[in-house]
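The complex appears here without one of its protein chains, the remainder shown in place.
This part shows subunit A:
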């Protein structure tokens, strides 16, 4: 394949928006247990705003797409998720190098740049019970699969599986960042909502790229 083109990337964002909308109440329920019961509603509002600009004026290339997605999320989500998801996409934009379609390694590097931005903004480390616990193992799995010569669709499937495992592993963790950290020991036993939405982001990528390759 020629890489992930702009249309597929837009389908990725739409697919993520659709799963966030579908999982809105579930995300909010996870947040009610250890946070403030708004993660689903906030992410849904943000991704609905992203879909709105995709419908109205779809950006011409991946860099513009990621930049506008990031700015839209920062503007419309609020809370901690707005700056974090916003920074993820804002940092992906320059990492595309202005390409019209992203080669697998460029897409992986862009995601890595996004994760680095999230870590810099939120100062969370692996094991703090945050979205990083889903994203970091996912991108490690993506890099490893690409290095092993696997096609992007397979590599993203591996990344999505790793994100799901990372998400599940947040359950026994003691939260060290965000509102959940206020609960101390009581945060143990609950799955992290941010890691859950991050796993949806990877699942959406795996799904649309598989569809693109099948087409």
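One rule holds for everything that comes next: contacts are C-beta pairs under 8 Å (C-beta built on N, C-alpha and C of every residue); 3 or more make two chains touch, one makes a residue touch a chain; residues count from 1.
Everything that follows uses one rule, which is that contacts and distances are computed from a predicted model.
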item	value
Hidden chain of the complex, named as in its UniProt record, picked from "Aspartate carbamoyltransferase", "ABC transporter ATP-binding protein", "Putrescine transport system permease protein" or "Dihydroxyacetone kinase subunit DhaK"	"Dihydroxyacetone kinase subunit DhaK"
Selected residue (touches chain absent from view) among A:42, A:96 or A:197	A:42
Sole contact to the chain not displayed, among A:84, A:134 or A:202	A:84
Given A:18, A:32, A:64 or A:210, the one touching the chain that is not displayed	A:32
Which of A:58, A:97 or A:184 contacts the chain that the document leaves out	A:184
Residues in subunit A touching the chain absent from view	28, 32-38, 41-42, 45, 74-84, 121-122, 174, 176-179, 181-184, 186
